[in-house]
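The structure under discussion appears below in the form of structure tokens.
Left out: one protein chain. Kept in place: all the others.
Coming up: subunit A.
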Amino acid sequence: MRFLFKTDYDQDIRIAKHSGYYWSYGLLLLVVIAAPFFLESYYIGQMTQLYIIAIAGVGLMLLAGYTGLVSLGHAAFFGIGAYTEAVMTGNGIPLPFMDEPMVFSFLVSMPMAAIFAALAGVVIGIPVLRLTGIYLAIATFAFAIVIEEVLSRWESVTNGYTGLLVESLYVGDLELSDGPPFYFLCLGLLILVILMSINLLRSPTGRAMMAIRDSEISAQSMGVNLARVKTTAFALSAGVTGLAGALFAHKLGFLSPESFTVFQSLELLVLVVVGGIGSLHGAIFGAMFVLALPQGLAILKDYLPTSIAETPGMEPFIFGLILVLVIIFEPYGIYGRWLKIKHYFQMFPVYKRATFKRQKAYMKSERLK
């Protein structure tokens, strides 16, 4: 057990609360930096994809986990980011004062992907401000379907179902959109996004978001402008997800509207819930889960009787089943379980199950929506 002796307010503000943080996160950082030098290219690709999904997960976590606004339409922002990136670095954008459509460097296009997605987040955020819970989920769901239609019908830009080839990125002779360079790009952006999220969550706006999640009425009475903070949360969440989309475009190399369906939105929501709602760790754990599950299922299929293994809809079914089981048995997801295991070893041998026993709240319904 570690007891912290606090002598300075800065100790509560600092990201690393004690020296243990440097050891554990330093070690983790070393491992992920060293990984591409030891892994085969397939695994580098998988890790890269993990980082991309984790970025999108952090994006949705800010909205669903910290502001309590559940979005069933995050694939839309993911798609907007991906197509913005593909169009800006590929065919380019026709500008009135140029003869040829202008092609942008990824240094411009990636922020633009995030900004476009964030603007879309504001556009959807403002009308749905008055909605919460299931109604908000339905509204965002509808928005995602609209965006999916736009991506498939706006053929002059997106090429519709024919698909859009994504150009590779080059810095000098170095190809940035594949292999280890792309791995480091995604890792760097993931770390940046996580750091910014931590910063946000320890400042007034982040606290206002959590206040809105737990009680809108008292947040308002404390001076939180609900409309502004909710719109900010929507914009940030959409922007981060859009950035992940831009990276995802390069990962896929070929975009078609089928990559950004409602199922993708659901996958992101499963990520947030299974990983552990209301924690940034949860977004990373959730990304690991979402990435590992299809692989696990593929392996599992070899051992199942053909009639079951070949049933269509097997994967969504297992997804749904796991979501339900997690909500019932471990509402704080993988991260909640992780905390319990950590606590077990910290308190060994006097761990009490009751420490994490959920108390029935008679005063109010569970608010962590």
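We adopt the following convention: contacts are C-beta pairs under 8 Å (C-beta built on N, C-alpha and C of every residue); 3 or more make two chains touch, one makes a residue touch a chain; residues count from 1.
Note that contacts and distances are computed from a predicted model.
J.: Which of the following is the UniProt-recorded protein name of the chain this complex doesn't show: "ATP-binding cassette domain-containing protein", "Cytochrome c oxidase subunit IVB", "Solute:Na+ symporter, SSS family" or "ATP synthase subunit b"?
T.: "ATP-binding cassette domain-containing protein"
J.: In the full complex, which of A:222, A:308 or A:341 touches the chain missing from this view?
T.: A:222
J.: Among A:10, A:40, A:100 or A:173, which residue is in contact with the omitted chain in the full complex?
T.: A:10
J.: Identify the residue among A:36, A:81, A:121 or A:278 that touches the chain left out of the display.
T.: Per the contact definition at the top, the residue touching the missing chain is A:278.
J.: Please give every residue of subunit A in contact with the chain that is not shown.
T.: Those residues of subunit A that touch the unshown chain are 9-10, 12-13, 196, 199-200, 202-208, 210-211, 213-215, 217-226, 232, 278, 359, 361, 363-364, 367-368.
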